[in-house]
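Sharing a structure here in structure tokens format.
One chain of protein is taken out of this complex; the other chains stay put.
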Amino acid sequence: MKTKNGASEIAKKIKLIIFDVDGTLTDGCIYMGPEGEAMKAFSARDGMGIALAHKGDIKSAVITGRSSRIMAKRGKELKIDALYQGCVDKRGAYEELKLKLSLRDEEIAYVGDDLNDIPLIQQAGLGCCVGDAVSEVKELALVVADYPGGKGAVREILEFILKEQGKWDSLVSTFTGKKAAEGVSQ
Amino acid sequence: MKTKNGASEIAKKIKLIIFDVDGTLTDGCIYMGPEGEAMKAFSARDGMGIALAHKGDIKSAVITGRSSRIMAKRGKELKIDALYQGCVDKRGAYEELKLKLSLRDEEIAYVGDDLNDIPLIQQAGLGCCVGDAVSEVKELALVVADYPGGKGAVREILEFILKEQGKWDSLVSTFTGKKAAEGVSQ
Amino acid sequence: MKTKNGASEIAKKIKLIIFDVDGTLTDGCIYMGPEGEAMKAFSARDGMGIALAHKGDIKSAVITGRSSRIMAKRGKELKIDALYQGCVDKRGAYEELKLKLSLRDEEIAYVGDDLNDIPLIQQAGLGCCVGDAVSEVKELALVVADYPGGKGAVREILEFILKEQGKWDSLVSTFTGKKAAEGVSQ
Partner (left out) sequence: MKTKNGASEIAKKIKLIIFDVDGTLTDGCIYMGPEGEAMKAFSARDGMGIALAHKGDIKSAVITGRSSRIMAKRGKELKIDALYQGCVDKRGAYEELKLKLSLRDEEIAYVGDDLNDIPLIQQAGLGCCVGDAVSEVKELALVVADYPGGKGAVREILEFILKEQGKWDSLVSTFTGKKAAEGVSQ
């Protein structure tokens, strides 16, 4: 992972993370069938990452240019807090969501991969991208994942944020049975 | 990307780009189900590239040997200007399209990956191929992408053409909000 | 493959191997369609490995957090001895299975890839993980495969166990027609 411009400090304050879909929550493949889009390939490990973020009091949302029942199904399964589909310009959905949750830009992370993600990567406090994002996006993002989209990039970014917020060890300890260092003190 | 024989000069004049499907717009997998072809795996980033090409006044077409409702669905989504399917010999469709759009060979780019793409790679002004094309095709193409088919090769080739035509920065600026250098002058 | 803490000795006593599904028996992709999960990508070679394990008197089971008719279908095809789906905490299913088969922890291997597999990787005698497991899991597993999940990790681990039990050459000889060394003696 590559970070810049005080990404660590910003990560500490994140209360909401917003994801693009194709190329970010998926590997960027559009699996088209005879009746329309047949499926999308999500990552089970990204799903676990999102569940951990929720436990760590970080909300999640999706803002995407395409529109599908597929994303609605997966969004419900992941218990995503808000889902905006068919957004030609993603800024409208972003502003609506920011207002609804009473958040400031510096409390929001956004993860994308392509040119239409640039406006929100620039506006959100923590602009992030997947490891195989296009060069223009990589240049502007404060956090560039090592893993490509749909193959663990979202998990990697969530782990970074949760670690910066000091919540990771405690979340992992629910699986290992070991109390995390910061949990032991109380 | 590898280019040869004045590919840059030819790229400047391209008005139409024609794509093969399997192995070019897809990764070459034929996903067969019990009722026939179940789906094709297209690239979301190639889709964005084609949308940008259209904005940059480059037309797009598909000429393919196979035939499927799948390609028709994706072609409609991508707003492809012309779609020819089931072409045993692709030259017939090429000639028809050239005539219909009143274009000369030097204004046409063609992207393919396998032996049956050779006639059009030889005839079109800008014969291009994906990074994992067969060796005979790579030898004849003026432009050989780094990315494999269905994984960004088409985006890479479109970006090359749009950059050579001086349109890329201006197209990107619609996302970044920054006026491109050539746009500022006027 | 990386092994530690006397993995070889433990492998010799294994009578049951339990698999996680997503990321272990599959590559971790959740292929979501408009009507729910469309499919899972299993490995034919893992399937052959499980068939060989059965011939070598090792039982097999699946304990997974998700729930799908897909896994039920594949489980039946593989003749898995026991299938537990929808397990929020996998330990309950593990204890039930251990009791039912009258086994001790040291006779059980478990293969997983993510944080929710940690309790069983710690409890089973032979805690194993796929090559692309998350770092916390790799650290705790006694056996870390080279191959990633859904791409041969399960086959690799089964081959290791069957070799340690001195059964591999004999199983292979049924295909090559050559009597294995240990088979010839009688």
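Here the chain labels run A, B and C in written order, and each chain numbers its own residues starting at 1.
Everything below uses one rule, namely that a residue touches a chain if its C-beta (ideal position, glycine included) is under 8 Å from a C-beta of that chain, and two chains touch if they have at least 3 such contacts.
All figures in this text were calculated on a predicted structure; none of them were measured in a lab.
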Check your understanding: Considering the complete complex, which visible chains touch the unshown chain?
Key -> B, C
Check your understanding: From the list B:Ala51, B:Leu101 or B:Val134, which touches the chain that is not on show?
Key -> B:Val134
Check your understanding: In terms of residues, what is the contact footprint of the unshown chain on chain B?
Key -> 22-23, 28-36, 38-39, 113-116, 118-119, 122, 134, 136, 140
Check your understanding: Which residues does chain C use to touch the chain missing from this display?
Key -> 36-45, 47-48, 52, 68-70, 73-74, 77, 150, 155, 172, 175-177
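Operating definition for what follows: only the chains that are shown with their structure count from here on.
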Review point. Touch graph across the chains, line, ring, star, complete or other?
Key: line
Practice item. With over half of the numbers shared counting as same, classify the chain A/chain B interface as same or different. Key: different
**Study point:** Chain closest to the middle [Cα centroid of all protein chains]
**Key:** A
**Study point:** Inter-copy rotation, chain A to chain C, in degrees (Cα atoms; steps of 5)
**Key:** 90
Exercise for review: Could you put a whole-Å number on the gap between the CA centroids of chain B and chain C?
Suggested key: 44
Exercise for review: Averaged over CA atoms, how far is the centre of chain A from the centre of chain B? Could you give it in whole Å?
Suggested key: 31
Review point. Could you say which residues in chain A touch two or more other chains, in rising order?
Key: 36, 38-39
